[in-house]
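Got a structure for you, written out below as structure tokens; questions coming shortly.
Note that this complex is displayed minus one protein chain, with the remaining chains in position.
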Amino acid sequence: MDQNRQGARASYVALAIFVALWVLLPSAVRRLNREAFAEFQAPALHLLGKSRDMATFWEKKSRSTEEMAAAGRDLARINAALEIKLNAMDDVRRENVRLREITRYVVPAEYMSVVARVATRDSSSWWQRIVIRKGRNDGIRPGAPVVFGNNVVGRVTAVHLTTSEVDLVTSPGFRCTAYLEGDEQNRIALVNGVAANSLGTAKSRVSVIPHDYTPPAGQPARVFTTGMGGVFPSRLLLGYLDGGTYSTPVGNFKESLLIPSRDLYNLQEVSVLVPLHQNPGEALMQGDQFQ
Amino acid sequence: MKEPNDMRVLPSTPVGRLRLYGVFAFFLAGFLYVAGGLAYRQLVQAGDLKEQSDTQSQRVVLRPPARGRIYDRNGFALVDSRARWSVKADLAALQKEFRSEYLRLIAAEKARDAVQIDRERLMEVARVRVLQGWLNKVWFVIDETNRSAKLSRPTSKVVPVTAPGERQISLEQLRRHLRERRALPFTLVSDLAFPGANQAQTPEEGSRSVARFIEQFPVEGPIRLESDNIRTYPYGALASHVLGYVKDTDQLPENVNDISDVRIEALQKLHYTGKTGAAGVELTYNHVLSGQTGWELWTKTSSGYNQTRLKHSEAAQGSNVILSLDYRIQQATEAGLAKIKDPQGKLLPAAAVMLDVRTGEILALASQPTFDPNRLADRVSSAYYDEVDKSGAWLNRATQGLYSPGSTFKVITAIAGMRKKVVDWDDVLECGAFFKVGNRDFPEHEPVGFGDVDVDKMLAISCNVWNYQVGLRTGIEALSAEARRFGLDSPLLNTVSDVESGGLPMTELPFAASRGLVVPDREYKLRIKAGPWNDGDTANLSIGQGYLLTTPLHMACFAASLARGETRTTPSIIHDARRDGRHQGAEPIGLSKAQLDAIHGGMVRCVEEGTARVARIPGLPYAGKTGTTEYFQKGEKAHLAWMIGYAPADNPVVAFAVLVEGQLDTNTWGGKTAGPVAKEMLEAWAATADSSSQPKPKADPAR
Partner (left out) sequence: MGWAWLILALATYPWLLGADLASDVFASSSLTLFVSGACLIAPSRRLRRWQAVLFAAFLGFLFEARRPVPDGTVALVLVASVIFLSSNRQLLRNTPGMLRAAVIVNILACLCWYLGAAFLAPVVAVDPFGQFCLQMLVAGLLGVVVLLPVALTQNAAMDRLGVPPAPETP
């Protein structure tokens, strides 16, 4: 018994020493440790995602032939409509290229698109994230925007070998600039994730809305990316203004909540837009080059 | 004493069992609570909040309203508001970094075997270094030139370029902050859109700087982003004397007294800073532009956070003001004035005004030198204030500058002579090289004289001797009465008679001179104790010199009145499409058609072949009259250059006046110096009148 007590005391002392060491340890060691444990879990997360896909597959497989035929017919119609749009797009694209050549316009940012399946979701009052099944091996870099179609999903915050973590638009760490529908002067508003009330749906906040801005009547105003910050391409849909705008206590602006454009918790697949060139923010994140 | 180690076996003692049930009951209750909460949230979406208890303290938050915009007559925003984004460093969060930098510096000192280590100074240096490091990071992100940082390039080599001064934190700066605003975050970049007070950056580039910081700079950490609303003047110094600027005020708005429920102490603690007009239209129409301050009554938690809004009154944005200015003519006018420089390349003080002849609406009103209201919209640096003060730019020379009108006054002398019938339009007077009044020779500006001169020729060549003769024949009483009839010494009112048209009551013209205007007569000279009036004074007055003092705006109004054949023009800076062309106190000049035609013809000849021929515009004949006045600067003679007129000659639409203050070392002559400015103004006006399609404001020029 006494021996046990003594051993306990020794353990506490050892723990205290370890804590001290841990604090003083170079951050690289801690980062390595974190990385190692993240990689340890990666296969399980992949497995989780794959099994989910499998479940979907079997669910689809159990559909009747009639259902499939109907779905196929609908798809054919959508395809036809899209093809017409695509042709129109081609003309626009050609014109765009021509104009860019004339004006010697510098393309602000070019992206490589990486499609990734969602492995798992994770949310709390301090973070709103999803884990995707693509990582450093697929060329994903931290800070890259994540979209689904024309909708913004979030930004990559951490990259592991085969998985990456994505901060959703509603995550408190998310920040970007936005244009509001109906503001002809295209003034910049600020979008911040704010997570959620207990048990409520996670939302974001749109702030620094000019005082004289009035949302278009009839439908909820759309919120777009500006494309000015060198991270997100322009005119992607961030979401919709939730109801009205209200004044803020300081700064003489209005504020509103933002409902994200997609149901962020039901996403199966997203695209990561990895910029071809590194932007200064990314360089800053990587490094101690300023020390 | 053998205890079962299999935990599936429940403890047998009743007490243990009771406890266990207690734990289960507790968690069951918890579970029910969570489930209930979930149901409540889902089913009762927006339930009303409970009545707040009275014991909670209350607090008032004031919402300063957005000031109204100021537009030109075509709808271009000359004054607007914009969001200003600033970057601040949280000093409390940086303590650790300060400390470690300090220790590093101490170690370096020790390594150098320094005899005495000034620890206080090292601490300051450490702080500056850490803040500078963060400022460098901010610049690294917002600097456009870093945009093409390639991935392949080793990033460790990418170091931001820092320009000294603008991007450097000084020890004094930090000391001042710690002394005066220790509790507040330290401002690294006060305006992200124009970092380093870089006014050359376009609005588009400004937005990009802001967006780059927001999207690329790490969200977490000691660096914060703040935003507020400031007044902006998209065209910079354009029409700054008309527009004015705003300043801080800590006066409580009146309507806040209406909040009945608020205890007095809550109001007293209220810290309020809003903006109020400090000059120009911003000041004169402050009551229109400022809008209604909103307020909110909040309950406060014990820790001081606002909890629930009990009552509120929305802030109402101020009304917009539409000025009569046309920003294109204004731009041309200022550009014209800016070409007038002394031999050292310094701008000469000058002023120019253009009016609509029919309505009296001011199309352009410029005074040189100018100031940039953008730099006065926020905390004004004393350096800039002194700079403006030294250059004399606070004075609006067009409405406040008092000058002798010189030869432009000869038109009034001619009118007075003809009205008193001491001369007629076709009378020819013999005009030599000088004219003797008493025992003094009054010279002609041409050494050989002009010979036979009638009204028409007099105005074209600006003959002095003709005016001496006619002036003496007319007499001082009739001459000064005529000048008063044209309102040269009356304060000018800015009228918007129709209150419904925008709710703007009649107001005095912003910055207008109401004192100091002089039309001299016998009483005046006695009053200033300069002795009795003599014929020499009359001769001087007849060519617009001597005691006579008026403003460029008065002369522009005179030109407009003359163009209509009336005596008064009421100028206005506010645009009102329904103006009827009636002017306060206006009456017909009272000359025959032939007499008026002679004056008109003389002024047209003045431009075509006379003293103003440098300002001739092919295809646009117009009437003009130049003037060159002597004035004393530091006891030595210098010259003022004048030109007034109206255009087009046959159907006048606009009238103008230009004045330039010559310096001792400049060669300033009426037609030669002031004429080109008049020409630029008229050409700009012709271009705007020409374009059948009125310009639509493109994407708002606001930044």
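Per-chain residue numbering starts at 1, and chain names A and B are given in the order in which the chains are listed.
Assume a contact is a pair of C-beta atoms (placed from the backbone, for glycine too) under 8 Å apart; a residue touches a chain by one contact, two chains touch by 3 or more.
Quick caveat, the model's predicted, so the values are computed rather than measured.
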Selected from A:T56, A:N79, A:S124 or A:S234 as touching the chain missing from the view: A:S124
Residues of subunit A (touch criterion as defined above) contacting the omitted chain: 1, 4-5, 7-8, 11-12, 15, 18-19, 22, 30-31, 33-38, 40-41, 44, 48, 120-128, 131, 157, 165, 172-173, 192-202, 265
Touching residues (missing chain, whole complex) on subunit B: 1-3, 5, 7-11, 16, 19-20, 23-24, 27, 30-31, 33-34, 37, 219-220
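Everything that follows uses one rule, which is that only the chains that are shown with their structure count from here on.
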Separation of subunit A from subunit B, taking each centre as the mean of its C-alpha atoms, in whole Å: 44
Of subunit A, residues touching subunit B in the complex: 108, 143, 173-177, 184-188, 190, 198-200, 207-208, 210-212, 226, 228-232, 247, 249-253, 276-287, 289-291
Interface residues, subunit B side, partner subunit A - complex: 37-38, 41, 61, 63-66, 81-83, 85, 133, 136-137, 140-141, 143, 146-151, 155-159, 207-208, 210-220, 225-229, 294, 296, 306, 314-315, 317, 699-700, 702
